[in-house]
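Quick notes on the structure that follows.
For this view, one protein chain was removed and the others were kept in their places.
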Amino acid sequence: MSLSAYRTALLTLLSHYRRHPGQLVMLVIGLWVASALWSGVQAINASARDSYARADALFSQQLDRVERRDGQPPSHDDFLDLRRDGIPVSPVVEGEVTLKDGQPLTVMGIDPLTLPGDAGMAAGQRSDTLTDFLRPPYRTRLAPETLSAFPGGTNATPELVSGRELPPLTPDRTLPPELAIMDIAAALALLDRSEPSHLVIAPEATVTLPDTWVRQRADNLAAPGQLTDSFHLNLTAMGLLALVVGLFIVHAALSLTLEQRLGLLRTLRALGVTGRALVMLLAAELLLLGLVGALTGIVSGVWLAQWLLPDVAASLQALYGERLGSELTLPWHYWLGGLAVTLGGLLTAGASTLWRAARLDILALGQSQAWHGRFRRQLAAMALAGSLLWLTTTALWWWLQQQPPRQGLTLGFVMIATLLLGSALWLPPLLSAILTIAARGLRHRPLAQWGLADLNLQLPRLSVAMMALILALSANLGVGSMVGGFRLTFLDWLDQRLVADLYLRPPAEKHGAITDWLTEQDAVVTLLPTRRSDTQLLDTQARSVTQSVGLYGITPEPQLRERWPLLDTLADDDPWRALQAGAVMINEQLALTTGLSPGQQLTLRTPQGPVAFPVAAVYADYGNPRGEIMLTTTRLTDQFHAPPGAIGILLTPKGQAEIEALSDALGQRFGLGRDSLTDQKALKQQSQAVFERTFAITRALNGLTLAVAGIALLTSLLAQAPQRRRQLAPVWAVGVPRHTLIVTGLFQLGGAACLTAVLAVPLGLALAWSLVTHINVAAFGWRLPLHIFPGQIATTLTLALGVTLLAALLPAWRLRRLPPRHLLREFDAS
Amino acid sequence: MLELRDVSKSYATPQGPLSVLRGVSLQLAAGESLALMGESGCGKSTLLHLAAGLDTPDSGRIWLADRALDAMNEAQRSALRRHRLGLVFQAFHLVPTLTVSDNLRLQARLAKQEVPDWSVELLERLGLAKYRDHYPEQLSGGQQQRLAIGRALAVRPNLLLADEPTGNLDERNADDVLALLMELVVETGSALLLVTHSPRVADPMNRCLRLHHGRLETIEP
């Protein structure tokens, strides 16, 4: 065939869309939506990965940390003493400053001259860079995206709340976002401190530290990689769901366009177009559509990602302490990948179309095809495939039960995917069976019977939309109840943990004086001093380190004991008395990773050597990625030399006036800034705000998936409108008025949607159950109770019905406006 | 132009194999017209499909324009169809989404042998000129069949195969269409193999054969 023959044939194939633009719109929308959500999620992931890559760039050269045993920050003299002893430590100061516009910025001060590593230092740079870095006005090094957020870019002179100015800004591609690096002298001045936070040393440096110092091995620090991975896996799963739902639409649209063009295809074959040429042309058509859909999708995806990214960044920062730029940085392979996934998905959705075109029986010219017989067989195949998937789900569930709780995240998602897909596949056979049975029972109500039979007839075309709907609904229900349950639990837990009315963070040197002064105040009922430190958890033989853990010292006053959220204790023992007596409590994360439970013992490294502690209880510690061990502040001070930390203050009476008075007095007497004092209410508000942002993206994606399902439904209905006319004409001809037909149609669809939604409820609950019992534990390290929210379920069902009726309204309206002669023509044609 | 030699074809049915053609031989010279008659289901259409290379015989050979169909692959048969054959069906098989004008030119364009003047003339003579930008569904049955004939003749085929071309038309329309068809066939020098059950339609043909129990019988005019 000549090129022009191909062109003619392709134009002939495409002419179909000129007469049926609705199908084209449906196809492109399906592709667009699928591609947009998927690429949006991938854009976020790619951007985050770029941030992590910069953060991890030199993990091979991670530095050990050298700290004073007494927890005091190292002084300049300490630093000199160590250096003069030949111990090559380097000072680092880290802190947070607040910019004039309220944005926080992490500032890190370094001494480039002593910082270990290949970087060594380069004392006398030929250019002025080093001198600029070391000397006033100094330099602030920032990731380019952080820098460009300042109006004026490199010329900006950002001012802090404290009135100080950041040193002149210079971009540095290698830095993670929202971190400012500068000379230690500049950073100390900016942070208003006189001493570094700690010292660092090259891991390979073999030195003997004086007794008063302790070295924290870099490789003992928990890598956030795995945790952020799970977050991104969550996102990816969500994006994949959207992609699948979108591809459902595409598949439906493609089947429809093929079916309507079967005659055309046969005619073309009869006119001398080869079968291979036809398949190639159809593939070319797919490719063309795919490119349009993918490109628009990717562009919208990037836009979507930009919209969601601030929330994602906030979530990651809150959950894992990972910095993420608020600007997208997309590598070239992102664009290619987005295109490939969309085209691949399209090809998957279109493969059956191509296959059918390739096997086209040209002698069947003019015969109407036996769609319904095939649909029966298809239903059987769906039921079979669905059962197989369910079987896989069960097998996976059984296998995961055997695994340690914090593993198998990916398999957990696979389990959920098979559950959802299996259920989606079972939906059409189930609906068909229900309709057949119901139609039998309605012999005496002919119109209703006809309605059900007719709905069964529509099922082949509606089934894909209904499958999309059940996926979207169950995801909505599942994620909704997970988030809702989490919120309930979290708020409850906040109430329990935030016992004090005020939290004060005094500077170390004034700690004693402030404590003494507070004790004398009439308004102060109780002080709850806390301390924090780190150590290593040893194996039972106290030989090797299993992981590094946080130590948290609390003061178990009655007010605190009453409400502290304990998850697991020994039945016949008061855990608080045990704590006083030297036992420890561990957080849920640590219990899950180590399998420790109350009554067992754990061994910790202390300055005095390994010490074994009995475990008295497990407590809930939502949002903490690390394992943590809680003991009394006194014990933490004595045994681990932990530095003084925040003090919780219980007041009476608990009024705003008292809080104001106390904070004023502290400010005047000890020169404490307002930010060293936080009241409980503000703390709760902040926590809740972060919580809401954390799940904003989940909600957004969920809502979008439901919208996609709505679009699937609408497009299916629009696409089948001409066929509907053919089915309605005889009924109309035998005397059923058009408005009755319309109302029946709305009932049919509403009924189908309700049925689907009702079936989605148990599926959604199964999903929620998998999320809280498995995915959450694997991804975040804590378990949540399963909450069921009937109100939420009702809302979702109503929403489904609403979406369906909304989608049904347009075809119904068109039917109403249809002149009767068009219905008459249906008889001519046949 | 067309030669069938000892062609047999049977189909599998639930009641066992059904022999449709049993050793059929037939010759059709260039410019000749032949009517193939027989009751419905007697295998007329099968013979037509075989002649068009749409289907293959169980035994026997078929030559089309001096080329043996069984010696050709699918692509060659398609090309032959495109360039040398015109097909007219009872149910028209127009492309509903192309205009009248585009439908008429479709095969000629696929074969890359469109003669624009001839297409315009065909439109005129088929009485479709004023509907050139309409879609097939906006035409009457007779007009649609005329368009289908126009599509087949736009390539100036060596052989026109017509399957009950007037089967869907009323008598007057059928006469008009048939007259037009004969006129154009003679003009283009195409051979014509026309399948019909109606003696009235078979009448103007040079020859007339009847297919009966899978064998051909000559009918004297």
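Letters A and B mark the chains as written, and numbering starts fresh at 1 in each.
In this text, a contact is a pair of C-beta atoms (placed from the backbone, for glycine too) under 8 Å apart; a residue touches a chain by one contact, two chains touch by 3 or more.
Please note the rule applied: contacts and distances are computed from a predicted model.
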- Query: Which one, "Methanethiol oxidase", "Predicted secreted hydrolase", "Divalent metal cation transporter" or "3-hydroxy-3-methylglutaryl CoA synthase", is the UniProt name for the chain you do not see?
  - Reply: "Predicted secreted hydrolase"
- Query: For the chain omitted from this view, which of the shown chains does it touch?
  - Reply: A
- Listed residues A:Thr8, A:Ser197, A:Thr342 or A:Thr715, member touching the removed chain: A:Ser197
- Query: Which listed residue (A:Leu288, A:Ala340 or A:Ala689) would be found touching the missing chain in the intact complex?
  - Reply: A:Ala689
- Task: Quick one: say which of A:Val66, A:Leu147, A:Ile181 or A:Leu452 touches the chain that got left out.
- Result: A:Ile181
- Item | Candidates A:Thr131, A:Thr540 or A:Thr740 - the one touching the absent chain | A:Thr131
- Write down which of A:His251, A:Arg532 or A:Arg635 is the residue touching the left-out chain. A:Arg532
- Absent chain, residues of chain A that touch it: 54-59, 61-63, 65, 76, 79-80, 83-86, 88, 91-92, 94, 96, 106, 108, 110-127, 129-131, 133-137, 141, 172, 174-176, 179, 181, 184-185, 188-189, 194, 197, 200, 218, 221-222, 224, 318-319, 321-323, 490, 497, 503, 505, 532-533, 552, 621-626, 628, 645-646, 678, 682-691
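What we mean here is this: only the chains that are shown with their structure count from here on.
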- Can you check how far apart chain A and chain B are, centre to centre, with Cα atoms defining each centre and the answer in Å? 64
- Note on the structure: chain A residues touching chain B in their complex are 1-2, 4-5, 8-9, 12, 15-16, 18-20, 263-264, 266-277, 362-363, 365-366
- Spell out the residues on chain B that touch chain A in their complex, using ranges where they run on. 49, 52, 54-55, 74-75, 78-83, 85, 87, 89-91, 93-98, 102, 106-107, 109-112, 135, 151
